[in-house]
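I'd like to ask some things about the structure below.
What follows is part of the complex, with its chains left where they were.
Naming follows writing order (A, B and C), and every chain is counted from residue 1.
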Amino acid sequence: MKSAVIVFPGSNCDRDMAVALTKITGQKPIMVWHQEHDFEAVDFIALPGGFSYGDYLRCGAMSARSHVMKEVIKRANAGVPTLGVCNGFQILTETGVLPGALMRNSGLHFVCKDVELTVERQDTIFTSGYAQGRNITVPVAHHDGNYFADTNTLDQLEGDGQIAFKYASDINGAQRRIAGITNKAGNVLGMMPHPERMIEAPLGGSDGRIIFESVMNRLG
Amino acid sequence: MLARIHVTLKNGVLDPQGKAIENTLQNMGFSGIDAARQGKYIELDLAETDRAKAEAHVDDMCRKLIANTVIENYSFTLE
Amino acid sequence: MTKIDDTVITPEIVAEHGLSEEEYARIVTAMGREPNYTELGIYSVMWSEHCSYKSSRFHLKKLPTEAPWVICGPGENAGVIDIGDGQAAIFKMESHNHPSYIEPYQGAATGVGGILRDVFTMGARPVANMNALRFGEPDHAKTKHLLSGVVAGIGGYGNCVGVPTVGGETNFDASYNGNILVNAMTVGIADTDKIFYCAAAGVGNPVVYVGSKTGRDGIHGATMASTEFTEDTEEKRPTVQVGDPFTEKLLIEACLELMATDAIIAIQDMGAAGLTSSSVEMASKGGVGFELNLDHVPQREKDMTPYEMCLSESQERMLMVLKPGREDMAKAIFEKWELDFAVIGEITDTGKLTLTFGGEIVGDMPIASLVEDAPEYERPFVYTPKRAVVSVPAPDDINKAVTDLLGGPHLCSRRWIWEQYDHMVLADTVQRPGGDAAVVRVHGTEKALAISTDVTPRYCFADPYEGGKQAVAETWRNLTAVGAKPLAITNCLNFGNPERPDIMGQFVGCLEGMGDACRALDYPIVSGNVSLYNETNGSGILPTPAIGGVGVMADSSKMATVAFKAEGHSILLVGETKDELGMSLYQREIMGDESGLPPSVDLLLERKNGDFVRRLIENSTLDTCHDLSDGGLIAALADMAMASGIGATVDVGTALPLHTALFSETQARYLLAVDAEAAERIQSEAIAAGVLVTKLGETGGNRVRVNGGAVDLSLTDLTEAHEGWLPTFMANAS
């Protein structure tokens, strides 16, 4: 599986994402700088975590307006599997590829810890490797992970099965404890927890690995 | 010209920061605060001197970057 | 020249710059004339305590700084040690005490930014941050606000730059009510053949400024850090700098990218006293002169004067000397990262720092004088009088005493703090905060660094010499407890007013103790920082020589942690418990008494016991270990139980009164947990090695029980108290 990691000024989980992809897919991803207008064809696009543009103004706001995002949006809309983690999720909502917005945590503090997630859907390209009804542990590390959307949007997300992960308990005030959602087509996943930090026992577990493996299996 | 832009959360959008200010003020012994809301205030110094042009310009910047219209409203004045 | 630089130098202005009459006279002699205002400002920061170490230099020289694995000791931006395989660990600790008291968020944040720059200046990618914090007593009016702001600031900066904050320490004591301590440490990794130093060379070579623009931030920060707090400190408020971690992140990437080429001859961050101290240091180390054209300094504000530009402490800036002809290539890198880049001068052979502005020479000073003529004081001191041994009585209710200690401010879990720090970014943190030492893998290998910061200020106060030894020994023990080989330390020496002989006596005593411990443990000091005048209206802080230790382990998969791994494991105590309750946490917190002698540190025993424990971890016999420190045996036992959710039943015998056996803070001790078969093996190996190992009991159940129920606590209740204190205390902080 050939993948790309998009790098913005202030991304800081780009290396972690690249390492995870290399370890899991056996192939080094290409690193794409935010000023690129185009990049070679890939099977998978990852928008990593971090503090692009220092989280200034709003998390992800400035990155969402970068050159490279126009291309990413085009490919995502054309069906290329795309994963946005943490800041990557924020960028995806800022571009409108995913609905809603990520607001300041209700506790107002940055929160970094392992959290338990319920896998809401096992039939997406990202989650097919998880057993039915399984709870997983993946760390979060964010200041603005409090998912917000209006009631209609939330009902629609639930109705269309776009909610991929929920927090097992309240972490940041997110509406309906939403931790990760997909687009309608199911090829774009945005999530606050960091699966790339949970890919091997020394880091505390490997539940995060399955997301990448699921995509890999789907792509064959 | 100077544009003064106010960005506020839309009605119905939860405002954790406003809520926190409200609670903290209460804990500090300030009473009689019915609600607190936190927004942003942005000033832009513009080279443009034509008011109508500046207005269109700033509106565009607000829609495209400064406010996230999914959750926020904006308004501005020019002087 | 601009108006402000024509300011006539009066005795008042000299005094405002923190220079004594005698010091001023020295300046006039060195220059052969009166300095102008800009020059006076530069002398004042170069000769401030903060930059010149004038009160401490004499004693610092006595510390051991060498070992075969030391690549670079004190004197550069950070210390460098060889960790094998062509790699080096580069680290340093630094204080940001005064700014953090004035503005906790920005003060702490810029402290992190500054120490990061010290480390990546030398070519290292920063891989871990630590923070050693001291606050006033919990119920002091400002404590919550300061703690909340400092933690948010450390997180705000470290999280954004993407360097994990993996550990630290947190103390509360009334002596810090008006002088909190915020000590930040950064550890980085570089290739041994790619280490950068600050000595400038090559007459005619360009001097390049990179990073953020210069504003009027923090002018006089360095002199502020060198004076006592008084009521009028409020006036100095505008000297607070605001950090921009986003720019720092870009600066790290841009510098490392340029460092991968061969363009850089010398590089130095602009820390305290900014452009001035960085250029003087580079020139002095290289034995050359600098000519700087201040018109070319990137400026954030209008109409800045030479004085302001030279003394500004704007953050996120670096100074470099490049090989001639590499300017364009370097510029392209910095522009890609959206950072300022400006050639602001060149190297000369004059031995002078020459400043031009608007076509005029506005400063012309002999570099050697700025550095070498800085006064060095051998301040008078008196050693702290030796105390008598005291006997400390038993508590009324020992269960309550244990719960109060573990569920109180001094031993409670620091989770509320470290969960606000991204301690996992870079995906190499294999031992997270909460254990004895943080363990961070060397990227791409199984090898790892272990890091711990420690000092017990109340010991240092009661007996500076033993306290100094203990601080070094405790970091050594913490690194050993996870299985690492301790290699070297950095330090941050926080003391009161050195002009007071008793305070100077604390300083000298602590340094002597530290030195002896470093020598005995083969554990040299490679970098450090001194923060004096931590005093408000004449009342000083406890002597606080914070030590940051770094060790290495070949295979992090063998690392030990504090949590019990299974029920039915044997619990072993390494080392002998003595009646050493003087200055213990128990004595102070439960008995309300702070008398007597702190525990003595037997360095040979420390080494013998530690080497024994480390070998067990290295040969995979042991994976559960905790060193004993504050709170004694019972605190360590409870930690191990709480970390695992598995209880313990132990018997500590009756040779000592129960409260002594449990709360004594005798040094050189560890608790181990292993299966029965390994326990037997360890015990027989211990006899052969001449190490005292005693089996105390077994893991299991959901209670912590000692001596047949003399102590009997529910693990659930204990955990609730232990985890609950800090969040409850910090609720509603602003």
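One rule holds in what follows: contacts are C-beta pairs under 8 Å (C-beta built on N, C-alpha and C of every residue); 3 or more make two chains touch, one makes a residue touch a chain.
The shown structure was predicted, so the numbers you read here are calculated from the model rather than taken from an experiment.
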item: Total copies per chain kind in the whole complex, with one of each drawn here; value: A x1, B x2, C x1
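As a convention for this text, only the chains that are shown with their structure count from here on.
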item: Chain pair, A-B or B-C, that carries the greater number of C-beta contacts; value: A-B
item: Distance between chain centroids, defined by C-alpha means - chain A, chain C (Å); value: 36
item: Whole-Å gap between the CA centroids of chain A and chain B; value: 29
item: Approximate Å spacing (C-alpha centroids) for the pair chain B, chain C; value: 41
item: Touching residues on chain B, where the partner in the complex is chain A; value: 12-14, 16-17, 19-20, 40, 64-66, 68, 70-71
item: Chain B to chain C touching residues, read off their complex; value: 23-24, 27-28
item: Of all residues in chain A, those that touch chain C in their complex; value: 9-10, 12-13, 15-16, 19-20, 49-51, 53-56, 109-113, 139, 141, 143, 194, 196-197, 199, 202-204
